[in-house]
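What you see is the complex with one protein chain gone and the rest in place.
What follows is chain A.
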Amino acid sequence: MSQRQVLQVFEQYQKARTQFVQMVAELATRPQNIETLQNAGVMSLLRPLLLDVVPTIQQTAALALGRLANYNDDLAEAVVKGDILPQLVYSLAEQNRFYKKAAAFVLRAVGKHSPQLAQAIVDCGALDTLVICLEDFDPGVKEAAAWALGYIARHNAELSQAVVDAGAVPLLVLCIQEPEIALKRIAASALSDISKHSPELAQTVVDAGAIAHLAQMILNPDSKLKRQVLSVLSQIAKHSVDLAEMVVEAEIFPVVLTCLKDKDEYVKKNASTLIREIAKHTPELSQLIVNAGGVAAVIDCIGSCKGNIRLPGIMMLGYVAAHSENLAMAVIISKGVPQLSVCLSEEPEDHIKAAAAWALGQIGRHTPEHARAVAVTNTLPVLLSLYMSTESSEDLQVKSKKAIKSILQKCTYLPALEPFLYDAPPNILKHVVGQFSKVLPHDSKARRLFVTSGGLKKVQEIKAEPGSLLQEYINSINNCYPEEIVRYYSPGYSDTLLQRVDSYQPLTH
């Protein structure tokens, strides 16, 4: 046979291999094909193609493997069991950038499903090679490596620690400073995944000087980048007071407030999460946020979105109001209470309602002024109905009960208390009557109003055990009025009057 014919055989084989691998890679993009591919045993066929002579086939095979592993964790486990990982790790160090990108993609696809798979990746020594890839010139390779590291670090603190020990953090901070937006996004997301587990990891990220760069990137117009940057900052700030103070020192206020007006919903959510994480630590930090006008911005943000996006904003108001009564008063004058009561009534989800109830309780529990501000907006009946309704979750019931109790114990605004006399359960009725007994002895107008609105009548109808606190309160209310009136309103008075009529002998002249 001539040489040409021999070479033709080889060329055909190469063409066949190329075609196979390209078709598999294309089919793997559609989820419905993957089951069929798996049943046809594609893993064992792709594995030797990873070692092919032709670089294009290697790269496409790696890409196909990555797409398959991306789909579900069974395939990812098959990749791990098939001992493909050491191969990939070795060739990551050697090959060109397309192969590096594809191999990093495979590592990411395997590592994202579960901690065990990520641990398997760490065990075969992938971290060091990935960190070396982070130093590569090509931004696509850096992006793929950073993405893989981020997905590995996402699962738990040990894996994050392993990623940090491999020296990834300074390189990620360098990646953030690169001009490509996609690389910045992925590096920020990786830093967020690393720093979210524990204060020490967050401290490592801060020590690498990340905060200054991240604070500058808040002004970037790209909304996905802003999401990730705000997420990193909030993960750093949530662990301790020192970290939160360091984030604040980077002069993020009032720039962060502009992010609360962004069109993207998740930017708003992450911005309010960041503000919440800062506000929850100490009264001084909350004071700082209030002085910068953050409370008004958050309230507007709550008003402009719906659903889960509102939740961090609501919690932030609760945390600020919880610290001290001046801060609670600041929340009140920023018109926070009407907004919170709107959230309470119109949100369908129970956990958001519970958060709104908790926040209202924190605002109203300090002094009678605060309780009046909450009671004026007619939220107390809503809270009562949430507490009494059987459809509310337990958490919601508990939180609304606590909110009602704490507000009622300070509430002296009687028009809001009166509806409670009629439909409150006994344990809340006790507090309501107690409040009446405190206010009525001193205020004559209130006494008159109490009688004319039928409150005295209702109080007479309440049955209480003699000697209990409720009876004492009822007695002290009754002492505010002359005896005839009390008798007039006591239940069954009309019957006694009729009895007297029956037993009366008219004088015969």
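General observations
One rule holds in what follows: contacts are C-beta pairs under 8 Å (C-beta built on N, C-alpha and C of every residue); 3 or more make two chains touch, one makes a residue touch a chain; residues count from 1.
Everything that follows uses one rule, which is that contacts and distances are computed from a predicted model.
Of "Guanine nucleotide-binding protein subunit gamma", "DNA polymerase delta small subunit", "Phospholipid/glycerol acyltransferase domain-containing protein" or "Spermatogenesis-associated protein 17 isoform X3", only "Spermatogenesis-associated protein 17 isoform X3" is the UniProt protein name of the chain excluded from the display. Across the entire complex, the residue among A:46, A:65, A:110 or A:296 in touch with the chain not shown is A:296. Among A:260, A:274 or A:309, only A:260 touches the chain that is left out of the view.
In the complete complex, the residue from A:9, A:54, A:212 or A:333 that touches the missing chain is A:333. Note that of A:83, A:284, A:346 or A:461, the residue touching the chain absent from this view is A:83. Of A:96, A:444 or A:479, it is A:96 that touches the chain left out of the display. By the touch definition given at the top, chain A reaches the unshown chain through residues 48, 51, 83, 87, 90-91, 96-97, 136-138, 254, 257-258, 260-261, 263, 290-297, 300, 326, 329-330, 333-334.
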